[in-house]
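Structure, as structure tokens:
With one protein chain withheld, the remaining protein chains of the complex are depicted in position.
Entry: chain A
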Amino acid sequence: MKKSSSEKRRHVVAWVNKAEWDQVLDHLYSKDPALQRFALQRVSAWRGRYAHNTPVAVDCTADLVRGQVLDRSGQLSGDDLVLLYGAALVRFVNLITERQQGRKARPLRRLAGKLNIPEWLVDLRHDFTHKKLPTLKWCRKGCKVVLEWLQQEYWSRQLGGGAGEDWESDSDGEEEEDGELRQQESNLLSRQKEMEAYKTTRELLISYERERYQSLDGAQGDRGMAPLADMSWLLGEIKQLSLDSNDLLVDVLLEDGFLVPTAEQLETLGCDPFETSGSPEPRVPQPIQRFWLPLLKMLNSPSFIQLVMEKLFVELKVAATEQTDLRVFYLSAWASEILLCNSNKFVFRFERKTQKKARMKDRIFMNRIQLRWQQLLSACLDAPCGSTPHLLQLILDDMEHPLPQDTQQKLLQLCSIYTQTPAVEFSLPREQKHQPIYTLESLHEKRRQQLRRSGETSESGDLQQMDVQAEKAKVLRGSPWQVCSDKVLWKNFPLGKVPGQSDDPSSLMVETYSTMTVCEQPVEMESSRGQNAPGVPGPARATEGLIWNQSDVNRLKCGLKLF
């Protein structure tokens, strides 16, 4: 599966920059053996970097070029060369076709054909492995053709751009392609289905609205039986729909023109669209709430409410960034309405019975629902807008497992700072109220002072860090190691780059060096390798380790039977 990200993925490669790549490519395909040798040596360094991840094409090219170089040097006999070329060609054919190989083995010939590798090269490979060794002439020809192929298929096309795929997620041949096709088809189908479902949902909701308007009008005029029946049928349909695809229903509900009314709808219902928007504590105007109440009451279930809440916040985030005020207002109003419904606070304790009855009538649901508070909290914070502090307050008040008190306060405060709403009056602890108010200027001032104090030595001004470095330097004194004391802003230099280093790909060449040969010393090799070791006695040896003492060795020698 390809990543459709617009930004290309970055990969680690063995060459420091494009210049080094170009240089190596140029040298590999030059006719000058000295340059080719240079390129081969560089590829050896690449192999060192890549560990076992060297690209197959690079490996194969290097192997073939090596054959060419040795051929031109005239140091080897024809028979030697045939073997060298042979190994390189066999490896090329096998390794390059390996990725084409599916789970079932397929003939090399076919795989090579797919890759535009001439058939006679595969035959040549078979000659090497199974038949009489080919002549040197054929070897040279094969090598030349393969190198050309590699240049065409790999070197010249590489680093010219192309979709990024991972080292790890290489495609697995045909099977995956087939799978992809199938998946595309099924995607298409499901999308069509989705579209249909979406349409029916929309239509149902629109007819619900129509019915409601009619019944509202009807409340003033004559009231027939038919509309009511229609309504219950509609509600039944919608209920059914919600059972099938809750998600879709909520999505549509939250579109403009439904729970978020359009200006016209507001007018029809007799609300002033600009009356309430912008208030930090939004409530849904009563007519609108009443308008939707039958539907919401019918759909009411914990999972539905949870879903609505989550979607509300998701939509709120989008709306808030798009600055659509009306939408923001209604979304947050509905959110706060639902939260209030769920609230277990008895703020209405002193109301009269009739009042209570009236209030209950307007509630979407009666019983407290256990919502997923943690999710709601993060969703709420994810969608900052003017009414976020209010919603946050509601959520915090209502959480099943409340956060620590001061955490709540800090959250609220930070939230109101962020949304730049007039801070809700917090009951700050006394001592905090008397603390100076920090502004950005005071922070700057503080920083400046700190810098001055540290003598402006380093930009970070991190005194502690300096101490640590000094301590390290002290410990290292007397050894070749030291803490780098150059005044270098290391953060400006990525790994692998130092101040003053040029971009020239030859800048890291070592002209003079001394070689050192170490015998295999530290892993104290025993002289007796491959000895016959009869079962080593266990516990008796435990104390002295595994080194056999002289008498042991003697005994072993007795037991030896030489052949």
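Going forward, a contact is a pair of C-beta atoms (placed from the backbone, for glycine too) under 8 Å apart; a residue touches a chain by one contact, two chains touch by 3 or more; residues count from 1.
We adopt the following convention: contacts and distances are computed from a predicted model.
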| item | value |
| --- | --- |
| Name of the absent chain as recorded in UniProt (options "PIGH acetylglucosaminyltransferase", "Gamma-secretase subunit APH-1", "Polynucleotide 5'-hydroxyl-kinase NOL9" or "Dolichol-phosphate mannosyltransferase subunit 3") | "Polynucleotide 5'-hydroxyl-kinase NOL9" |
| Touch criterion as defined above, residue of A:17, A:262 or A:449 at the omitted chain | A:17 |
| Residue, one of A:94, A:200, A:215 or A:324, that touches the chain absent here | A:94 |
| Hidden partner chain, touching residue among A:137, A:239 or A:372 | A:372 |
